[in-house]
Structure formats: structure tokens, C-alpha cells
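One structure, as C-alpha cells, below. Some questions next.
Left out: one protein chain. Kept in place: all the others.
Moving on to subunit A:
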Amino acid sequence: MDGAYSRLIPIGAERMHVRIWDADGPTVMIAHGVTGTSADHTPLARNLRARGFRVIAPDAPGCGRSDPSIDPENGYGLGAMAVTVRRLLDSVADGPVHWVGASKGGALGIRMAGETPARIASLVLYDVGTTLPDAMRSVLGERLGGPPRFANMGAFREHVGRFFERAGAGLSSDRLDEITIGWSRRLDDGGVGYHYDPALSNQFRNNPEDFALWPWWDRVACPALIMRGERSNVLSAAELAEMAARNPRATAHTVPGAVHVDMLDSAEMQTTIIDFIAAHAGQGEEV
């Protein structure tokens, strides 16, 4: 599959699935959103690889083909995930990585860069801020805790397509196929369901510190590109401005017309991201 290969990396008693696109250049880690998978941002991964970057894209714990967390109450909080990711990086990366994170993957990047700065060479965030409104937190918690079931792949595909339409994001038919496949799993009764562990919802109740990330953001010292969708309902323009104001090494970028749910497919977004990483890839690293 386009030069990528998959591995199951042991992390304690569990395994994490990670897709790897090998290259000689610096390593970029792509961290997907809360109910996403390592396949979400494949087009971006391919283009990074084409520019010489080595790309690693894991399925987060409880997502895709990675094992669920052994601690469903707290394992999906950013703190526990950071511990797991550091162990993953010990296995699959040499030295600091450039981090690209969407939504929860971005929040995890803020946590990593603020907590263990030597691990992160640069940070690209798509549509994630340091806070999340309480109302949105409880809605997401409820929705994630009770994922729906479908009779077959066609029904699930329709559901995923409606999800993107309601979010205001357009997807081509081919991309809808790819994302449907990535987000699905076969159920015992022969039907189809979402791939993720419903216990992911526990983060919203048990880890309030994950939605108050200013202490970590204030410690981020690496170059950071903070991107926001112009029509985002998660990251306000005001919060983006404050994040940029607090961090002299941060560059703010608003993507015209974009919404929170975005696979980072557009040529404009990918150019912005890849050029940013390339501009910072020479700093303190061996290429």
C-alpha cells in the first residue's frame, strides 16, 4: 500500500498498530482525532513521504487495530496516552519527531511538547485549542459512549457520509469509501460498527485537565503552527489569537471555509503543513 507497512508494537502487555512510511529524512508523527484511525490522513502522509520525510501514524489506544487501554477509566486521558506514545516513540523513532495532530491528536501533541519538550521538534495543530466548552464536552462524551450499529457496510457508509455533510465538510466518493473502511469493524452479529472502544468517552468525564491545556501550552518551546478552520465550532478565533500571543514561536493560520472535521486533504493545507515542517526540520536535527 503506497510504500507504507504496518507493525504491531508491544507497549507493555498491549500492542499498538502503527503505519510507517520509511524515508531517510526526519520523522513526522501524525496523530488522528478522537475517533479516527491511522488511515485518516494517508494523503498527507504520502505527500510528506514524497518530500523525504519518514512518517509514522499510529492507531491511538482503543482505536483501529490498536489494543484498548488496560485502564478504561483513565487510559484515554492525555496523560496516560502520552506515557504510551513515549514508549511507542522509543521503539519506532530515533530522537525528536515533528508532530502533526488533528483535534485530540493535536491536544496530545500540546501535552507532549509541554511535558517532554525534547521529544517534539515542531508541532502542527489542526483545529484544537487549549480549552473545550463544557457543553460540547458532555455532548461528545455521550455520543462516543454509545456508538450506533449498522446492518452492513453500505449503511455505515451512508452514516459516515451524513456525518461529514452535517459537519459541513465535503468528501469525494472515493475518500468516503476509504474513511468508511478505516472507521469500521465487523460486529459479532455480522453487522458493522465503529472501530473504537466506547470507553474513549470516559476521558470527557474523568480527565478535565485535558480540556484546560494552558499550563502545557505555556511550556511549549518548539516551533508551532496552529491552524484553525474558519468555520470551526471547536477553536475560536479569539483562542487561536491568545495561543499565538502566548507563544512567540507559534504561527497562527486560519483555513478559509474549513470546519473542525477535516482529513487535511486539501492541497493548500498540505502545502502549509509540509512547508512549515520543512522550514524547521534543519534545526538541531540530523537529516
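Assorted remarks:
We take it that contacts are C-beta pairs under 8 Å (C-beta built on N, C-alpha and C of every residue); 3 or more make two chains touch, one makes a residue touch a chain; residues count from 1.
Throughout what follows, contacts and distances are computed from a predicted model.
Per the UniProt record, the absent chain's protein name among "Dehydrogenase", "MaoC family dehydratase", "Sugar ABC transporter permease" or "ATP synthase subunit a" is "Dehydrogenase".
Only one of A:Gly3, A:Gly154 or A:Pro215 touches the absent chain when the whole complex is considered: A:Pro215. The chain that is not drawn here is touched, among residues A:Arg86, A:Arg137, A:Arg175 or A:His253, by A:Arg86.
Within the entire complex, the positions of subunit A that touch the omitted partner chain are 74, 79, 86, 111, 114-119, 208-209, 212, 214-216, 218-219, 221, 246.
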